[in-house]
Each structure stands twice: as structure tokens, then as C-alpha cells.
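Here the structure comes first, spelled out in C-alpha cells, and everything after it is commentary.
Removed from the display is one protein chain of the complex; every other protein chain stays in position.
Let's turn to chain A:
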């Protein structure tokens, strides 16, 4: 079975609710991307320099990332040369194949690492305003739906109103929030939260942190310390360190992923704001350049606007028309 056949099957077997939600969220992405692809093939009949330049632009326009795009285009140029392809339509399947190959580098693990017994701790990290706190609200909701006892740790003691924001989410979802005063040491909050979570026999503890730009060394050190305190209390915790990335972000998302990985050894990525017009192509670059899987995607501001990331579905969404054509 070809990659896309597999994909099609998988897609049609999904429960309708999930896929339609996903499709809605991605429709903007897909229309735009494939719209441009089709335009491209209509406009450029023969495979030549102009064609590749246009292809480069489509991919770059989707925030795929210059390096990834250049690599891909080089491979395609090579392929076209050795296979002697001159008709752009004949090159279309090669393009899809190459992209798929980049995404299929390894079996992706988007499953969240939840402990069978005892307390599971997730740490959420990322730059300012990407959606960490909101994502925690959404994740808390989905664990609660599964019948788990969830608690939140208000580790953003820096930004004005951050603790209150998390408390509102706690109320919305119906889970407890462990907090200290604004300005207190975030590592101390985590320590406290773990003690409370243990004594209250919680299953899941979701830890919020203050947004920080990855080039702020002292703030990154602080984050390292927060993580260390958690590990000290529970040896294999945090069980997930999730880097939250805003899909609207351009090339800097790669730099974010790299630095946060270095400092906190992130275990997965949450890609938020895919309900906008941002194309989310940065995922390709991240998958291609870093060994960190995208685990969740954010598709809005409500508790239910969270989906597991499915790479195949994602590509299918982007190339649906092309595949079916």
C-alpha cells in the first residue's frame, strides 16, 4: 500500500468528529497550499528554473523553512534530471513522495507519557504568548474527561495576571491549582505542587511556566532549575517536557526548538493557533532538523480545541487535492 493509500484509509476510518474538526482547522491551510500547487502546475508546464523557483516560494510561503526547502528542491532537481522528467504534472507525485519521506523518517510517537501508577508530571515551556497556559487548560480538560485526577501548578510567577489566568482555567475545567504569590520562586512552586499532588493522590500534575525568549540565558537557567527540582522529587519526572510553539512563528521556531531542547530536553511539541491562516509548515522543518515529535495541535481558544498531531493526516490535509487528482 502506498503512503497516500495508507493515509486515505486512516483518514476515512477516523471518527467523524475528530476529522471534521481537524479538517475545519486545516481547511485554510490546505486551500491555500494546494491552491498554490495547482496554480503552479497550471502556470508552469515544463520543469525548468522558473518552476523550481516558484515551488520554492510555495513551500517557503508555508513557513517550511529555507534550509528544508532548498534541500527538497535540490533533491527534486536531481530526480527530474535522472528520470528525465520535463512535464510538471509528472513531477507532482515525486514532490509528494519526497515530502512524505521527510515526515516519515521514523515511526512517530505522539502518545503522551502517562505513568500507570503514581504521579505523572508534565512541564510546559515556550516563549511568551504562544499558548502555554491555554494548552494546559485544554490538556487538563481532556485528562479529566478520561477520569483522571488532575492538578495544575502556577509556575508563572512573573507575568502580571498569569496565576489568575491559570486559576480561571482551573475553575473552568474543575481542577485544583497550586500557587504561591506573584514573584515567588517558580522552583519552590513546583516543589510545593508535587507535595500537594502526592498527598491528594493526583494522577496528573500540569506545570505552567513563564514565557521566556530562548536567548535569555538567566531565564533559561531558571527553567533548568525548575526542571531539576521536579526530577529531584520524582526521579523520572517530568514525564513530558512540552514545548509550545505558535504556528504563526516563522524561522525562529526552529531556534526555539533547538534551545529549549538543549536546556530542558523537550520530549514533544504542541503546535498552537492552527485555526488561523498560518500554514504550519514549520512542522516539516522541525521534524526534518530535530528529533522531537509534534504531539498535539491547538485549533482554538476553547477547552476542546486540542487534537493529537497526526503527521500523515497533516500531509494529507496539505496535499489532499493533489493526491486525489
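The definition used in the following text is that a residue touches a chain if its C-beta (ideal position, glycine included) is under 8 Å from a C-beta of that chain, and two chains touch if they have at least 3 such contacts; residues count from 1.
Note that contacts and distances are computed from a predicted model.
The chain that is not shown carries the UniProt protein name "Signal recognition particle protein", picked from "Glutamate/aspartate import permease protein GltK", "Signal recognition particle protein", "3-isopropylmalate dehydratase small subunit" or "Histone deacetylase superfamily". Among the residues A:57, A:87 or A:304, only A:57 touches the chain that is left out of the figure.
The chain that is not drawn here is touched, among residues A:112, A:220 or A:278, by A:278. When the omitted chain is restored, the residue from A:164, A:236 or A:304 that touches it is A:164.
Touch with the hidden chain on the side of chain A covers residues 28, 57, 60-63, 66, 127-131, 158-162, 164-165, 167-169, 172, 182, 213-216, 246, 248-255, 273, 275-279, 282, 301.
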